[in-house]
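Shown here: the complex without one of its protein chains, the others still in place.
Moving on, here comes subunit A:
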C-alpha cells in the first residue's frame, strides 16, 4: 500500500519554529511530526510514502530518508512548484499512486491522533466504494478554515453526492497541531494517550508530576518540578530548582536555575536564564537567549534573538 502525505504550505502558523525547520520536521513529543505518521503507516503495511512538498524539500529529504530506510519504507518526493492546496498534489502524484490497484492513504501532515490505519483499510474494503474519510467531532467547527482549491471543497462533496464517500469516526484524540497553542494541547493529548497505553517511555524521575516525556540524553537538576504535560528533548539541560508545566523543550535547549515555565515551546539550543518566568504560549525560536530575571507573557521570539527586557504583553519579538 501507498500513502500520500500533504506537507505543502510554509507552516506560517507555527512560526517562529518553522523559520528554522520545515514544519514536518518540528519535533512533536520528541519525534518529527511526519515520523509519527510514517511510523503508523508502516505499522499498517504501507511500503511507499509520497510526500507532496513545495519548499525545503532538500532538508526534509536529507533528514527523513535515513529514518525511512530504517523503517523499510520508500520515500518519494512529489514537488509542487507552489503550494497547491490539498487536491492539487493528489493530481500531481496520480502516476505514482496508480501503479497498483490497492487503495492509498491521504493525510495532512499537521494533525496528530491515534492513527487507526489498519481499521481504516478494513472499513474501506468492507464498504467497497471510492473513498473513506476519517472524521472526528470538534468543539468549534467554524475554527476549521478550508482553502478554496481543496480536496475538501472540490472533491468530497461530489463523491458524497454519488454515494462514494464513507466516513469512519475516529476513536480517541485528534488535534491539528499547526499552531503553538494547539501544538501544546495536542502534546497533552498525546502524553495522556501514552499513559493510557502505559508507555514505558514516560519519565518517572524525582519531582515528576503527571505525564512527562524526557529524552535519555537530557539532564535534569535537583529540586525541579517537571510536569504535568512536559516534553524534554535530546541534550536539553534543566538546572536545579526549575518548575516546568505544559511545555516542550526542543533539542539542546537550556533552562537555568529557579525559572518557571508554563505553556511554552523553547526552541532548539535556546537558553532561558535564571529566575525567568515564561507563560501563555510563549514560543522561543531557535538559539534565543533570555537573560536572567526576565518575564515573557505570550511572546513569539524570532530565532537568534537575545531578550534583555521583560515582555509583559503578548507580542512578536523580531
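The criterion applied here is as follows: contacts are C-beta pairs under 8 Å (C-beta built on N, C-alpha and C of every residue); 3 or more make two chains touch, one makes a residue touch a chain; residues count from 1.
FYI, contacts and distances are computed from a predicted model.
*Asks:* The chain dropped from view, which UniProt name applies: "Nucleotidyl transferase domain-containing protein", "DNA replication complex GINS protein PSF2", "Guanine nucleotide-binding protein subunit beta-5" or "ATP-dependent protease"?
*Replies:* "Nucleotidyl transferase domain-containing protein"
*Asks:* Out of A:246, A:277 or A:305, point to the residue that touches the absent chain in the complete complex.
*Replies:* A:277
*Asks:* Considering the whole complex, which of A:243, A:288 or A:302 touches the chain not shown?
*Replies:* Residue touching the absent chain, from the options given: A:243.
*Asks:* Spell out the interface residues on subunit A facing the chain that's missing from view.
*Replies:* 223, 225, 240-241, 243, 257-258, 260, 262, 274-275, 277, 279, 293, 295, 312
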